[in-house]
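One structure, as structure tokens, below. Some questions next.
With one protein chain held back, the other chains of the complex are shown just where they sit.
Going by the order they are written in, the chains are A, B and C; count residues from 1 in each one.
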Amino acid sequence: MMGMKGGATGGGYSQVIPMEDINLHFTGDMHAITSAHNLLASLLDNHIHHGDAFHIDPRYIVWPRVMDLNDRSLRHTVVGLGGPQDGVPHQEEFSITPASEIMAILCLAQSLKDLKERLQKIIVAYTYDLQPITAEKLHAVGAMATLLKDAMQPNLVQTLEGVPAFVHGGPFANIAHGTNSLIATKLGLHLVDYFITEAGFGSDLGAEKFFNIVCRVGNLKPDAVVLLVSIRALKHHGQGINTKAVEKGLVNLEKHVENIHLFGVPVIIALNHFTKDTDEEINIVEHWCQHHQVPMAVVDVWSQGGEGGIELAGKLVDLIHNHESRFRFLYDTTLSVKEKIHTIATKIYGAERVVYSVAAEHDIKLSEQLGLSTLPICIAKTPYSFSDDSNLLGRPTGFKITVRSIRFSAGAGFLVPMTGKITTMPGLPAKPVAEEITIDDHGNVTGLF
Amino acid sequence: MMGMKGGATGGGYSQVIPMEDINLHFTGDMHAITSAHNLLASLLDNHIHHGDAFHIDPRYIVWPRVMDLNDRSLRHTVVGLGGPQDGVPHQEEFSITPASEIMAILCLAQSLKDLKERLQKIIVAYTYDLQPITAEKLHAVGAMATLLKDAMQPNLVQTLEGVPAFVHGGPFANIAHGTNSLIATKLGLHLVDYFITEAGFGSDLGAEKFFNIVCRVGNLKPDAVVLLVSIRALKHHGQGINTKAVEKGLVNLEKHVENIHLFGVPVIIALNHFTKDTDEEINIVEHWCQHHQVPMAVVDVWSQGGEGGIELAGKLVDLIHNHESRFRFLYDTTLSVKEKIHTIATKIYGAERVVYSVAAEHDIKLSEQLGLSTLPICIAKTPYSFSDDSNLLGRPTGFKITVRSIRFSAGAGFLVPMTGKITTMPGLPAKPVAEEITIDDHGNVTGLF
Amino acid sequence: MMGMKGGATGGGYSQVIPMEDINLHFTGDMHAITSAHNLLASLLDNHIHHGDAFHIDPRYIVWPRVMDLNDRSLRHTVVGLGGPQDGVPHQEEFSITPASEIMAILCLAQSLKDLKERLQKIIVAYTYDLQPITAEKLHAVGAMATLLKDAMQPNLVQTLEGVPAFVHGGPFANIAHGTNSLIATKLGLHLVDYFITEAGFGSDLGAEKFFNIVCRVGNLKPDAVVLLVSIRALKHHGQGINTKAVEKGLVNLEKHVENIHLFGVPVIIALNHFTKDTDEEINIVEHWCQHHQVPMAVVDVWSQGGEGGIELAGKLVDLIHNHESRFRFLYDTTLSVKEKIHTIATKIYGAERVVYSVAAEHDIKLSEQLGLSTLPICIAKTPYSFSDDSNLLGRPTGFKITVRSIRFSAGAGFLVPMTGKITTMPGLPAKPVAEEITIDDHGNVTGLF
Partner (left out) sequence: MMGMKGGATGGGYSQVIPMEDINLHFTGDMHAITSAHNLLASLLDNHIHHGDAFHIDPRYIVWPRVMDLNDRSLRHTVVGLGGPQDGVPHQEEFSITPASEIMAILCLAQSLKDLKERLQKIIVAYTYDLQPITAEKLHAVGAMATLLKDAMQPNLVQTLEGVPAFVHGGPFANIAHGTNSLIATKLGLHLVDYFITEAGFGSDLGAEKFFNIVCRVGNLKPDAVVLLVSIRALKHHGQGINTKAVEKGLVNLEKHVENIHLFGVPVIIALNHFTKDTDEEINIVEHWCQHHQVPMAVVDVWSQGGEGGIELAGKLVDLIHNHESRFRFLYDTTLSVKEKIHTIATKIYGAERVVYSVAAEHDIKLSEQLGLSTLPICIAKTPYSFSDDSNLLGRPTGFKITVRSIRFSAGAGFLVPMTGKITTMPGLPAKPVAEEITIDDHGNVTGLF
């Protein structure tokens, strides 16, 4: 909240409230995750300090610390300095709390029991002979789960018009699956007739991970997909600012539609209406949808609230009832790690091939030794392109995906191939929003969005 | 909660509830302070990163980061490593959250307005030519106060018997004033006939600071003091395990009583009864009280609840109504820094003289240049002795107090002479309590005290 | 000497003596360079410590420290820790002494006056507003030159057969020009009829830099080039182990010959004879040379001493007297930085194009602002391939050269485009040679090569 403008509550007449609380401490879930995460780090360093019975290699401490702030100075630190009474020195990265594996775990765990089992499996370090040290080995699980017990409860809020909504969990889409808690989704499915969840960052990231990871874990069968698109985004992919660019950018939309179809789920396109959009531009999209036989509706919930989404709602319900979903996974988890990555990269991204660094090859081998190679895959990739190069717009072809290393989220239950330099701790800009936030003597806050 | 046994809710029939919540995240005040504190640190480092317009000396960054955990590996760190995109390197200490100056500020601020004014004055660093950089200069105050707005509200809980109690704020008595929030105290004074607050660590620390700092800020006039004593403590100061030691240890009690009298407040001694205390031992204390004309009552609220404190309550009410308090401060703040320290050290501690390191002399000079020398004094000293040597028990004399440096808590509004090595970040023991905490599949927690 | 086997004195009957001294401290030149280099680093940090009048950005301290040892633990360090009395913290790399810019300077300086002028220009850091801080600004030059005055004197040694040789200077070919001191070369040219110097790492690195940098600085006109080749190297580039591979590898030799011709200098090929070479293999090379009209001789100075080089000597003298050298530089220094790099990359390496990272673009711009863009170019590139990918053997085509950043050796007088990760501090292997070196009680050493 303190760096760039733009909070988590949406805007206009569809804003979720209480905005101020949601954007500040809310129900304390973030703080609980922060505490549980850092407790584990402290217990690990404490083990080493008190004799290091496991003979841990300080270079292979893979559990960062977290802080729920943008703070670039914490990206690369050295801790444990000061002398024999102050721990053993090692390099330490701080991530922002949503990037914690515990956030991913909390969003996939279906019960306290499940939570504890996942926490047990977290790998925090390796010994000099490459044995993994887990949270279980450090006897950390009970205390961590205790700190998380309330954070496990879904948070029910509402829009300005009183529509109920869950705001619960938010794993960093950069290195995790990026969708809200499974427990909230499942609760919602019991409560209402139609339940919608957000899976941000496009069909190549949000949708692919939701389908292959979350639906697999939760045994979910989505009935339909609402694919949100904007004229602005189409122009961006068409690399221009006029109607020509809209037309040119449609290849990007086309690939997203195809990707959804790979999973056997019916799709409807929602065109998010902006004030500056012209009729001509909107017509281009409508025309394309008709031509490709994809249902479509213009939505304007920002300025009209629920009223602005009625057409979409009607068409969506129609789609659900008249087009049966034949949901299927993209890959079988028993495939090899490389086969799974290859499947996603070629089918979803449209890549020609996948190349691996020496480190990544080592990681794959290690995943096999540790029995982790049958986990699903959660690729860390830029959301700005189907490729791993954010400059390749539209629908690129003939490119290769480079896997530099693979992180093991053994507790969350997936492997994370890193396809570029992913920052898990943002920095503040030269003029951070924090400098403009004010609160008067009566507690009225301004500058928070 | 994760290191040693012993939470913050008391025990037996006088325990404050809900124990589990109070000992875990409670109302999130700690997390709010942590966030506000670390936001300020991030804004400071961000300023340096984006050009360092103030020309700050990285060796004189005096604002630590905090974490609400025992974590010795964070005592001495280096942050800002990694290259030009990742901040400017400097040494960084992490303290535990209660040691944050913001905790002290929150416990002294009487309104949001007051809170903001105090936050403004926090000194976070110095330039190469010794100009102080404050939170105000970094435009941090609005965002910090916004993060703290709910934490400013007192938390009302109750004992097992339903007696109301505020649990609000807890500044580290080691380097701050160690008493709960003034805002809770003042609220309480409006609500009930008799209001009691705790000022831990003896007359030389808790009481002295409460009288000279908190009462001065809040314009409070205490009616009476309940001086809590135990046979165990008297034996400790008598350096033995038998009745003889109790007798010998009474010189320590004597000095505490004299100290209270220096402030003009009537005092009653409450002997906290432990199961193993013998009648003979209790008689020694009673006899001493009679001889010195100090009212006294044995209390046993641990095993009997309120019933065990009835005698004390009666005598205390009697004391308040029949002995007028002539409360006065020990020193005038217009005295020089050394005069104020000398007054506390000689009158309260019984020291012969005060000596200053070269660093402390510099600090005093700087406090004068910065206009901070008229602040009250909050000495950081061991609670185990009237002196600064924890081995000198009973009522030592002829000793000197050594001031090694002086920290400026310009926002809290006091100067902190450091009289020894004060750790503001505890470590975990070889067998931390955290390892024994469990939670079953239904959310029942064990191992939390 | 302490890591891998293989010293600097050659072997067999052409070894240069005294081997032991040359491989240990020799005349102390390395130590003098180490001292002068580190003195400058100390003066820089001292300037910052005493008030930092220049307002230096600690992230842009570009002057490493050096040590004349393989020591990987010094590659990445943080110095200046410990508190206000112990300097200002910053990240610091240690290089091995030959990688010091001072080594490059010493090998290009033609007099003490020239040495001092070059030392003056060394850039050690930048201010927050990108002003360069030089050795001159730090008043370091007099002391540095004083430490180097004896190291400037060429060291005259001899082979086992008494042939005189200079062993003087050795700039790391990875990031500098890699040839011995110009002052020794010029002294040699005054003393004898024929003077040969070594310019290691092939025509693309050693020769190109010797011609374009050293000859330009020293106004030298080489009469001829002896191009040393081995059957083993040809097989490596032919990617096989039989005669077929020798044939296939000749494309690599061909490119080297063409490269020499680009400079207008006559060339003779010397085939360094190894015991295992077969006549058939040698015939292939001889045949190729005849076909391409390049003079050639087999040499075996390792087993036969000077006798083994007589044929080469004769042919070389013949070449010098009968083929006039029309030596010319490959590029004019007034060209832009990119034009100069492009010329080398396309003409010498055979690259298709050159691409630049964002950092490299910045560096080029900065070089122009600082008036350094008219310096010659000294590309840091792998010696294992004509390209910047050590796996591309033979004579690769169609490849691109990626410039990641550009270092300014303002004192040495060249710009260093970095085309890959160049380590300037080697590590020791798991079984370092140092462990096998022994010295008996009479001073006899074994294990030194």
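Everything below uses one rule, namely that a contact is a pair of C-beta atoms (placed from the backbone, for glycine too) under 8 Å apart; a residue touches a chain by one contact, two chains touch by 3 or more.
All figures in this text were calculated on a predicted structure; none of them were measured in a lab.
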item	value
Missing chain: touched chains present in the view	A, C
Sole contact to the chain not displayed, among C:Q15, C:S42 or C:T374	C:S42
Residue, one of C:K113, C:K221 or C:K365, that touches the chain absent here	C:K113
Residue in contact with the excluded chain [from A:H55, A:K221 or A:R353]	A:H55
Touching the absent chain when the full complex is considered, from C:V78, C:L156, C:I282 or C:A359	C:V78
Residues in chain C touching the chain absent from view	2, 24-25, 28, 31-32, 34-35, 38-39, 41-43, 45-46, 49-50, 67-83, 85-88, 92, 111-113, 116, 138-140, 142-143, 145-147, 149-150, 427-428, 430, 432, 434-443, 445, 447-448
Contact footprint on chain A, counting only the chain that is left out	51-52, 55, 57-60, 78, 81, 83-84, 88-91, 128
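By definition in this document, only the chains that are shown with their structure count from here on.
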item	value
Chain contact topology (line, ring, star, complete or other)	line
Euclidean distance of C-alpha centroids - chain A vs chain C, Å	49
Chain A residues counted as touching two or more neighbouring chains	78, 81
